[in-house]
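The complex appears here without one of its protein chains, the remainder shown in place.
Presenting chain A:
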Amino acid sequence: MADHAAQAVNFAAASKAALQDSELRGNFRRAMDGLMTKRAVQFADGQEWHRMRALAASVRLRALSKLPELLEQLETNLTRNGIQVHWAATTAEANAITLEIMRKANATLAVKGKSMVTEEMHLNAFLEDHGIEVLESDLGEYIVQLDGTMPSHIIMPAIHLNTKQIAHLFKQKIKDAASTGEDAAALTDLARRILRQKFMNAGVGMSGVNAAVAETGTLCLIENEGNGRMCTTVPPVHIAFMGLEKVVEKLEDVPPIISLLPRSATGQPITTYVNMISSPRKEGEKDGPREIHVVILDNGRSSVYADPELRDTLRCIRCGACMNHCPVYTKVGGHAYQAPYPGPIGKILVPQMEGLAKRGEMPHACTMCNACVEICPVKIPIVEIMGRLRVEAVRPGTAVKDAGAQASRTEALVWKGWAAMNSSPLAYRLATTALSTVGNAAPASLPLLKDWTNVRSKPRFAAKTLHDLARKKGIPDV
């Protein structure tokens, strides 16, 4: 059995609390309904959807099929372009690299555009512990930071809050917020004024990366608010963070991704800003940072890559559409997962990164309805991977971190018994006859039955099984 040093995250308790919050449930239901509708409009033409999706999936598959070579090529070309490359095996290494860059730049303030990798790293907390202020500049991230919480969605970090709640938060946390009321435009304007000043003063700007092009050494970053471009151009130093799977082979591989990503995520055909970053400020240029650094993070990704079936996890382009369409996510919201990546992609990615001892329950928080698989723009077999991780959770000795963490002798015995009953016609007949005869006498207070009967009546065994009825009716057996 695996070492149980890692404490299991209690998803059940957090989701129960979330389910009792009717305002939260309303916020998610409204927002996700809207997002699903907007996405559907973008893909009204089924043939076009299949074509775009096949193309994007092939781009990601091709990149993954030559990942090691492409990463080397990317490093060579980024370096040639004057962009400094840093490799980090762990989040601790990535944090240390970041701190080092900030210290060299004498920077005490960083402004940050959206980056999920920095959420994996818990970078803000780390830098704050070292006396460095980090300000989130994406409006949603800014709100979440003000609130002292974490993003509840990878694309729309503050989607769990409604305007009223945001207005209340601003009033509590920002001096000048008294006059804004609950007007979304006024609230946004206030945030913009505060952020503008910070952009001017920050020594470092930080961002994520949507795609890194190996053949040209270009970092592609898409966003809607212009804050990404501010972060990557105004401060003298720019640090971009990417997971090592974000590389693509060619420049022409970018359009399929950046046209599918916003369509899938928010139902936009394209984002307001598409940034292609290919070098720091050159001699004679009037803007741009004087230094650009890229931190390329592994954090368990190479182990994911090593398994041909699990590798598909790394196709993800982080559009978040799987969350929008997940019936579990839309009920419990993002915070219940207590993870940087919630929802379906989180349920397969986070357990592989953080291990099954801590995250073994995540792959089970799924009805396997396949709604995510149906809309994933790069065709990740999310539910297949979920099933595979359920196997790993009860089977020690495989490559997945903390495999076997949920192994239970009792559960294994129950399934053995179930298999024995269902693989012998005689045993099956005896067992089903017994259930039909006395099964209904089982008290509703039995452990698993109790969970069922909390909101449902007890399932009733029929007096005669289908086997009995078919026999009686003379339906032939062969």
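Convention: contacts are C-beta pairs under 8 Å (C-beta built on N, C-alpha and C of every residue); 3 or more make two chains touch, one makes a residue touch a chain; residues count from 1.
Quick note on the criterion: contacts and distances are computed from a predicted model.
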Hidden chain of the complex, named as in its UniProt record, picked from "Maltose/maltodextrin transport system permease protein", "Aromatic ring-hydroxylating dioxygenase subunit alpha", "DNA polymerase-3 subunit epsilon" or "(Fe-S)-binding protein": "(Fe-S)-binding protein"
Identified contact with the non-displayed chain, of A:Ala92, A:Ala306 or A:Met368: A:Met368
Of A:Ala191, A:Ile239 or A:Val332, the residue in touch with the unshown chain: A:Val332
Consider the whole complex, including the chain that is not shown, and state which of A:Ile194, A:Met276 or A:Leu435 touches that chain. A:Leu435
Sole contact to the chain not displayed, among A:Met200, A:Ala399, A:Val438 or A:Leu469: A:Leu469
Of the residues in chain A, which ones touch the absent chain? 12, 15-16, 19, 25, 308-309, 312, 327-328, 331-332, 364-371, 373-374, 379, 381, 384, 387, 390-395, 412, 415-416, 418-419, 421-425, 428, 432, 435-436, 439, 448, 451-462, 464-471, 473, 475-478
